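A single protein chain has been omitted from the complex, and every remaining protein chain is retained in its original position.
Chain lettering (A, B and C) follows the sequence in which the chains are written, and residue indices restart at 1 in each chain.
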Amino acid sequence: MVNIGVIGFGYWGPNLVRNFTHHPKCSVKRIADQSEARLATAQKMYPFIQTTTDMYRVLDDPGIQGVVIATPINTHYRIAKEALLRGKHVLVEKPLTNSRAHALELIKIAKEKDLRLMVDHIYLYNGAIRKIKEIISKGELGKIQYFDSIRVNLGLIQNDSNVLWDLAVHDLSILNFLVEEKPSSLIATGVSHTMNNIENIAYITLNYSSGMITHINCSWISPVKIRMILIGGTKKMIVYNDVEPTEKVKLYDTNYQIIEREKTLVDYRIGDIYIPKFDQTEALKNVADDFIDSIIEGREPFSNGKSAYDTIDILEAAQESIKKNGKEVFLDGNSQYREPKAAGKERKARNKRSAA
Amino acid sequence: MVNIGVIGFGYWGPNLVRNFTHHPKCSVKRIADQSEARLATAQKMYPFIQTTTDMYRVLDDPGIQGVVIATPINTHYRIAKEALLRGKHVLVEKPLTNSRAHALELIKIAKEKDLRLMVDHIYLYNGAIRKIKEIISKGELGKIQYFDSIRVNLGLIQNDSNVLWDLAVHDLSILNFLVEEKPSSLIATGVSHTMNNIENIAYITLNYSSGMITHINCSWISPVKIRMILIGGTKKMIVYNDVEPTEKVKLYDTNYQIIEREKTLVDYRIGDIYIPKFDQTEALKNVADDFIDSIIEGREPFSNGKSAYDTIDILEAAQESIKKNGKEVFLDGNSQYREPKAAGKERKARNKRSAA
Amino acid sequence: MVNIGVIGFGYWGPNLVRNFTHHPKCSVKRIADQSEARLATAQKMYPFIQTTTDMYRVLDDPGIQGVVIATPINTHYRIAKEALLRGKHVLVEKPLTNSRAHALELIKIAKEKDLRLMVDHIYLYNGAIRKIKEIISKGELGKIQYFDSIRVNLGLIQNDSNVLWDLAVHDLSILNFLVEEKPSSLIATGVSHTMNNIENIAYITLNYSSGMITHINCSWISPVKIRMILIGGTKKMIVYNDVEPTEKVKLYDTNYQIIEREKTLVDYRIGDIYIPKFDQTEALKNVADDFIDSIIEGREPFSNGKSAYDTIDILEAAQESIKKNGKEVFLDGNSQYREPKAAGKERKARNKRSAA
Partner (left out) sequence: MVNIGVIGFGYWGPNLVRNFTHHPKCSVKRIADQSEARLATAQKMYPFIQTTTDMYRVLDDPGIQGVVIATPINTHYRIAKEALLRGKHVLVEKPLTNSRAHALELIKIAKEKDLRLMVDHIYLYNGAIRKIKEIISKGELGKIQYFDSIRVNLGLIQNDSNVLWDLAVHDLSILNFLVEEKPSSLIATGVSHTMNNIENIAYITLNYSSGMITHINCSWISPVKIRMILIGGTKKMIVYNDVEPTEKVKLYDTNYQIIEREKTLVDYRIGDIYIPKFDQTEALKNVADDFIDSIIEGREPFSNGKSAYDTIDILEAAQESIKKNGKEVFLDGNSQYREPKAAGKERKARNKRSAA
């Protein structure tokens, strides 16, 4: 049984607590939050979990092996670092940190102390996205030509980071998961209507040396919720519509061919559409499973430091581009991120012991 | 009765001929097209209209007062100029020309010769867009904060101009119609998958000194057709979904307020939604009406040279930005376009005579 | 070239004229309608077609081989009979007549005079329905268990026949086309809100000896347009949604199995969904083709007397059930309809001559 503590019981914290509470190999021991009202709610729902306004009651508890952090973005780095330094495995809400430098520092500490560092990139654990990955991996789309995401709704305008760090972070984690090629440069534009320099609408174009293009449209102030990703390949195309209740993934047997003729350059082929069934398990349950199992088995979680870093790498570049009025920012592709080396077989055994 | 000739009977020409044929004050006298097959179709449908592969049979016919041009974009300028120089009133498919310079030249000739020069910006004659204009004019949206359009489908990839000149031209004509403030600069990105330097996917961000932002997403290679414009104001927001069969315009009584508090900066208000009824007349019928009436009454059509120029002004800047890898291009706002002066009352009388 | 005359230029007539006008082997010679205003419209659109308020100008014209009838339902029989008696081939809007007896009489006359008698059951010529027929014919659905149609909208309340004769006629023609088994009895209910004994809302349940069930829900006073048919089989199920712009036919790899266990009787299997591509040709073009070709080739049209009779057979029974407050009406399944015998090879030749 792995004992965990949860820091932050605001918007997302209750979902994390619910999933970890139901997990057969895990027990939620403590919840910390600055709000007494939220803790009262937690106590009503989970009278068997201890609550506190002092997060150090969680961090310093020797009976806790894993800490789950669901606090505002600009506090992630500080809390995660404190947890790692106290020898706790850590799961952090997305994004891991608000800068590349902080992400690298956390990754380094986790590696040195042989601890799990996981970020809640929830779409990597989503049945629809995994089905799309499967389709792409089989080569059904052919060469990917574009990835176009629209992610807008009436969202919680945040005051510590812009809409990209809140919404585009999902698209970038999905993009990094689905597409192997890395972008060579980006251009981002946006606007802040809240007079605080925090963009509430933003757009990113990512350029690739192969001719692929990615575009992300994010907004916190749309009256309708749109969650749609179009992925076009030379053979087939996919539409992922996450607000559709059941038919979220559609595979279109549609493409075009360049024909060298006098006037007409291209020819279309429109065929059948296929809506694959996929695993409907709640993604957050899979996240909880991976975190607990990675602790028990002493292995990297799937959504690990590299996944966190690669996403933040683009987010930081996008922020730079917006602040420079849409200047092109080059992504060297030579990520500063380095895979932590495996710490040997002893690690697994030790982790299994500590998690028992 | 106004006699007109139509040049171009490809994709859009038949719709124009159908509408002008039904018009009570107009008679379609001749159709010109380079394709014998298309002319055969025209003859079967309209045995009473003369067809020809030689467009000069239309241009030189003294019995024709108005020429309607529905040919590829890069031929618009040349054909329209020939028609104007022969004293014909001219209606050109959008966009009027593929450059500011050509547009200005046509406008100048039309003014000098006191002829109508109209561009088929069809959305300016669309009941839904006119209803949105009415809502905005009444101040119901408050101050407009964003205009976000997605216009993608599996389109006819063209080989003489990119997707912006084909699709964004609609959004820009709508934008210019609905929003008074003019953009101060733009950044456009895009990609050509057809190896011919003609972008088939492109994105434009338009910046405004007020803090408003416009974004346009165009693609010829989407497996699904999306035609959606979101317009957000400080009081209410509109979604215009043109693929929705009946409920195209939705007015959301939704907004947010900036509240100066410690952590939460904004507060949302979500209210009722209102789907206004609007005039269902086929927009192209209204276009035909305006062209014929403008000839008979000797007045400017609604979608006139200024409308054409203002749209091309942004398209040309967007093309420049794409070719410079997304460099910001400034729009001086001091349009080179000048209103043609009214040529006096005699004009009306003369036109009425010639149209009779 | 087959010359035809059209009687009735109201709601549907213009669509018929448009399709026959475009037909390469057919010429529309005359249009008759009681309304001068409608004839004026026809003349504007088709100046080369002669118009008249006297339908006998059509019926008595020796140059006309085929008559197309698009008048109110209660006039179909009389006009069609007059046309047949004058030796014209006849295409009648659905339903052929408003009684079995009249249908049989027309069929008999046509057979005796070796003339084509066709009813415009347009869905039999619709790409989506033909694709569904193909799927069913291959056995993909297994044994059909239900056919459930909802066909409601704000319709033209008619004063000569109820909503079943206007709307359910479509469903019944589709049902007869798709499903081989014939219903053994029916129960119909409905209401007339217009105080004239003409039901504007009605429901039919059709029972089958195999355990299959069909249900049809029709209304002229729904604020929304629904055109949905669900067809469930023991292996797969189909949803045909005709208001969906492109994805009209969905094949669900979904079924259930009866399992003999203590408490749970059934087990579900939900699989992929498949949206087949189908022929997008306008159905009415196919109707026109079949009528003209059946005249030229001297063969039965696909939507022939039998198709007309089998539909009317159920409609008349449904009307009887409604009038008896939902009493069960038995359908003997031994249709009084008898296939006209082929009139031999001479017929073909003769028809080819007359159509030339």
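Convention: a contact is a pair of C-beta atoms (placed from the backbone, for glycine too) under 8 Å apart; a residue touches a chain by one contact, two chains touch by 3 or more.
Please read all numbers here as calculations on a predicted model, not as lab measurements.
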Cross-chain touch to the chain not pictured, restricted to C:K44, C:H193 or C:K323, is C:H193
Which of C:I109, C:I157 or C:L331 sits in contact with the chain that's absent?
C:I157
Of the candidates C:A42, C:A110, C:V163 or C:M237, the residue in contact with the absent chain is C:M237
Spell out the interface residues on chain A facing the chain that's missing from view.
21-22, 24, 44-45, 47-48, 225, 243, 245-246
In the full complex, chain C touches the hidden chain through residues 145-146, 148, 150, 152, 154, 157-159, 187, 189-196, 201, 203, 205, 207, 211-213, 215, 217, 219, 221-224, 230, 232, 237, 239, 250, 252, 254, 256, 258, 263-266, 268, 270, 325-326, 328
Residues from chain B at the interface with the omitted partner, ascending
247, 250, 270-277
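The criterion applied here is as follows: only the chains that are shown with their structure count from here on.
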Among the chains, which one keeps its Cα centre farthest from the Cα centre of chain C?
A
Closest chain to the overall C-alpha centroid, by per-chain C-alpha centroid: which is it?
B
When the centre of a chain is set as the mean of its C-alpha atoms, what distance in Å lies between chain A and chain B?
41
Rounded to the nearest Å, the gap between Cα centres of chain A and chain C is 54
Counting only residues that touch at least two other chains, what does the list for chain C look like?
none
